[in-house]
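To start, the structure under review is shown below, and the notes come after it.
Just one protein chain is left out here, and the rest sit where they should.
Chain lettering (A, B and C) follows the sequence in which the chains are written, and residue indices restart at 1 in each chain.
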């Protein structure tokens, strides 16, 4: 487990886009991953909310890690779907992804994204997708 | 039409995340939008391909603009789905989104994302989603 | 609540396709719905598993009812996505849908579909979708 978290952390650290956007892999287990991001102005869209593209990045990547951990190695998100539930307003976002099933050739994961604002924690997006082993 | 493109360009320019990630709104019509992005190293994942989160941002935002133009004003992507077809390798990405239907309360859009590499142009992602008027 | 369940049951009973396919609305709450179906040979595909179209009907309709109950009236599924996790084998299927958020113009729901076989109960599909008030 510690080895898998170390492996996941190393993969995460080697993703230039995750560094650029400022995301963190804050936790993982044998079938789940938690990403977080401290919201900055450059993450926003024209109305001052976090841009959907930031949320979709978090969903995509949290799903990749949850699925990869469940599959046991390097993996890719093959597809996912996201619904935005409310405007993402807050100082920090947390994305929790969980593999709901995993076989030899794919894992199916769900992801919840919360916006934290002071003591409030609101669900702002739900995603679901497929992860496959890297070829 | 010119007015709508000017409006769309102004909205796009006011999206901090679109500026941060380096995207451009290169064309639009009454029901479509084309975004592009010159690939830089910080857009990549651990294997050297463009990160799925960059593609999902392009899909989300191209769909927002195509749907907003079809609906005639400020709009939000409510949900979308994306399939990654092949690794996105190249110097530039182009996302073409088109509204396939538009009513009073929503527009349904599809988006194709191409990776350009020298003279090659490969379809690397397909997306489909729903756009609603901004409240 | 009783009134809402009576309303939901009445709507369900007035769906010819639900009668034709043999589904039942077995439970509901203010934001959830449970559908069930006793598997018969005519529900199957070429390998002897329940056809994906039966599962997608259950997901679509369970989501409609969960969302409609959360929205408080007649409603339609605007879109949904389904992942099939394993072949649906068993004597009975149960679809549990829950609204995860509901506003004035839409509810977002998730749905789990289980196959029951003797004492075994296996998750065989996950779905997520959007419900809107009937115009």
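By definition in this document, a residue touches a chain if its C-beta (ideal position, glycine included) is under 8 Å from a C-beta of that chain, and two chains touch if they have at least 3 such contacts.
Quick caveat: nothing in here was measured; it's all calculated off a predicted structure.
Against the chain not displayed here, subunit B makes contact via residues 81, 83, 85-86, 100-101, 103, 108, 110, 123, 126, 128-130.
By the touch criterion stated above, the residues of subunit C touching the omitted chain are 11, 14-21, 41-47, 50-54, 56-61, 64, 76-84, 134.
Think of the hidden chain as still there; on subunit A it touches residues 78-79, 81, 105-106, 108, 130, 132.
Keep this in mind: only the chains that are shown with their structure count from here on.
Chain A has its Cα centroid nearest to the centroid of all protein Cα atoms in the structure. A straight line joining the Cα centres of subunit A and subunit B is 20 Å long. Averaging Cα coordinates per chain places subunit B and subunit C 33 Å apart.
Each of residues 81, 108, 130 in subunit C touches at least two other chains.
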